[in-house]
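Heads up, one of the protein chains got dropped from this complex, but the rest are sitting where they should.
Entry: chain A
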Amino acid sequence: MAARYRETYIYSFGGILAAAVVVFGIYYILTGQGERIDIGWFLETITPYMWATTGIAFAVSLSVIGAALGIYTTGSSIIGGGVKAPRIKTKNLISVIFCEAVAIYGLIIAIVLAGMLDKYDPLKASPEKIAQNYFSGFAMFGAGLTVGLVNLFCGISVGIVGSGAALADAANPSLFVKILIVEIFGSAVGLFGLIVGILMSSRIKMGDI
């Protein structure tokens, strides 16, 4: 019941927002002020610090959300299944470790990116330096968002597979190793995000020097 109300609220809020954007856009265009809708201005006037720090925030927060979703999904199934089949308790902690690894990837990228943050003086810096800083800001945003989203979905998937693995192991012990292979593939996906994030952040140079 509550889920249906929540969906109604979300759809109506999204609908009103989209309608407002469309109405404003059409108003501007029709009154000859079309240049006011300027994406380039928007991207340029936001300082690179904002992009960089938002990227770092996404990296760690979305990863942790993914890991948390995974851990509670698999953890509650392990506990439930472990009542009648206590032997599954220790083996199935591997699933929890895979989920935790996802959070650690996000933490690594966030620390690496945070270490590259540096301030610059926009009035005294040369145009190349300003361009470099903008590039760094965007790159940090991209890297952080990539890693965050990849880890979010990786965590969810490892959690659901881990829950299935625990319940299948409780029923038939020979199934655990086979389902673990599926989980390893799910975990590998998280690693892809980490690699791309590291690649993106390798060219970052922020600051005056």
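In the analysis below, a contact is a pair of C-beta atoms (placed from the backbone, for glycine too) under 8 Å apart; a residue touches a chain by one contact, two chains touch by 3 or more; residues count from 1.
In the analysis below, contacts and distances are computed from a predicted model.
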item: Protein that the absent chain corresponds to, by UniProt name, given "Presenilin", "F-BOX/TPR REPEAT PROTEIN POF3", "V-type proton ATPase subunit" or "AP-2 complex subunit alpha"; value: "V-type proton ATPase subunit"
item: Candidates A:Ala57, A:Met116, A:Ile130 or A:Ile160 - the one touching the absent chain; value: A:Ile160
item: Touching residue (missing chain; options A:Trp41, A:Tyr72 or A:Phe192); value: A:Tyr72
item: Hidden partner chain, touching residue among A:Ala131, A:Ala171 or A:Ile184; value: A:Ala171
item: Positions on chain A contacted by the hidden chain, ascending; value: 1, 3, 69, 72-73, 75-85, 156, 159-160, 163-164, 166-167, 170-171
